[in-house]
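Certain chains of the assembly are absent from this excerpt, and the rest are unmoved.
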Amino acid sequence: MKKAYMNIVSHEKIARNIYEMTLQGELVSLMNHPGQFVHIRVGDSLDPILRRPISIAKINKEEQTFTIVYRAEGKGTLLLSQKKIGDLVDVLGPLGNGFSINTVPTGEKALIVGGGIGVPPLLELSKQLNAVGIETIHVLGFQSKEDVFYEQQFLSLGDTYIATVDGSYGTEGFVTNVLNDNPFSFHTVFSCGPTVMLKVIEEKYSTNYPVFLSLEERMGCGIGACFACVCHRKDDPTGFTYRKVCTDGPVFPAGEVLI
Amino acid sequence: MNRLQIDLPGLSLKNPIMPASGCFGFGREYSRFYDLSKLGAIMIKATTEMPRFGNATPRVAETPAGMLNAIGLQNPGLQKVVEEELPFLQQYDVPIIANVAGSTIEDYVEVAKEISKVSNVHALELNISCPNVKEGGIAFGTQPEVAYAVTKAVKDVSEVPVYVKLSPNVTNIVEIAQAIERAGADGLTMINTLLGMRLDLKTAQPILANGTGGLSGPAIKPVAIRMVYEVSQNVNIPIIGMGGVQSAEDVLEFFYAGASAVAVGTANFVDPYICPTLIDDLPPLLDKLGIEHISECIGRSWKK
């Protein structure tokens, strides 16, 4: 965990309002776990003032680069989208625990379910799983055809199913439509995406499979100091025990926290 | 001579920079970035008698040049703070200012009595200005008589000097500061956050689950400076100033207004290294301005 100015080596739009940015610098040597995130300052101005948490989508140790994929929607991400190759970006990271790939026994399969802007961290996860010989099945949900990204990259790692809400591409509906229609066999489930989706995944699989969910929460510090991002533990839903999404998470085993 | 040394009741500060309460947890996280012994002091997260979970999330929202928070005094409770958090901080050569909160005067007294016995707690900061809890908090800080009562009760039991943290959400802050001084407070810290709110464009609902929250960051600095300026001229106890500090220039502005030390809140989230950076930036800035010792700056805007 460090703070550094990193150099933009590539930056392009890869889907509707979706940008992929690759940054270079020594910080990459600290990045290991898929599902970890960085906390990014989009400019030097006081407006906006807070950093933006964005997941690490790819790590390339040799080239000392890592990649993020983000949706340019609000003030901060819109400003980020205006940055050019060669510009420096103030990055704090890597933060959070990330997915643990050791939970899947050799020879077993992993089911990877992503929704929208939750998809990016799953790419590095899938890569690392495949690198240790674990097969992956990918089910990815988007709003519409224009929003789909990384399909080819996932395809090169394993079977990949796309669902779009409006049916303009792949299966019509949600990732659950794909999951209900296909009798996949797997050992562990990994998921990242909108909270509603995570809830469904938890309900559907957590009794029979190990399930790991990556949560989102509005953050202040991103490093565990401000108590902005806490959630209740599932076994103490109204008590005062808690987990911090920024440091205890963003990845939790299903059943650990109340989502 | 250490030109940044400041001595205040209970506090021998090697420099006047300290993280503000609630923006630095109990120091563990930032200790991974730098040696906490560099700091003038540390104001730890508000401690209540019993553990508290705080408010529902979202607890933070962004605003122009600032942020809203409604953490709601989440903390592990007095016992855990005394047994786990404060001992962790013992390894650093830095005085701790314990931020004390509660729902009743008895709560404050209870926490103050116990926490002030811990050896590295050199002062208390009475948080009578938290805008994010239903009971206690700000209610104690907006009426002179109540502020007087809680200060006096705590002074009676505390083993270390007592600083009281003022709320800016008042018509007449001088009146409250004076009541607190009369009650025997050793110093003031100011300002806590301004009460604010943001509504979501799509849902029309507050972004914070709690509805309202406390506004902090550079946006509030002009209000903080004005209040330190007013209060410092009307009390005889020192002030630790805060509200939007993010540069060495801001530190001096608080000193000029009348503060004797400065706390840094929101800026820690923007840059985890901000406190040591400010400490390093101060001497060259003093040089540039031809100032020998930072204490010369205290109240310079109004001192003849």
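Labels A and B are assigned to the chains in the order they are written; within every chain, residues are numbered from 1.
The rule is short, and it goes like this: a contact is a pair of C-beta atoms (placed from the backbone, for glycine too) under 8 Å apart; a residue touches a chain by one contact, two chains touch by 3 or more.
Everything numeric here is computed off the predicted structure, so don't read it as measured data.
*Asks:* Counting the whole structure file, what are the per-label copy numbers?
*Replies:* A x2, B x2
By our rule, only the chains that are shown with their structure count from here on.
*Asks:* In angstrom, rounded to a whole number, how far apart do the mean CA points of chain A and chain B lie?
*Replies:* From the centre of chain A to the centre of chain B is 36 Å.
*Asks:* Can you check the complex and tell me which residues of chain B touch chain A?
*Replies:* Against chain A, the touching part of chain B is residues 22-25, 28-30, 32-33, 45, 51-54, 57-62, 64-67, 69, 71, 74, 76-77, 217-218, 246, 266, 268-273.
*Asks:* Could you please specify the touching residues of chain A with respect to chain B in the complex?
*Replies:* Chain A residues touching chain B: 1, 3, 41, 46-51, 75, 92, 217-232, 239-240, 242, 247.
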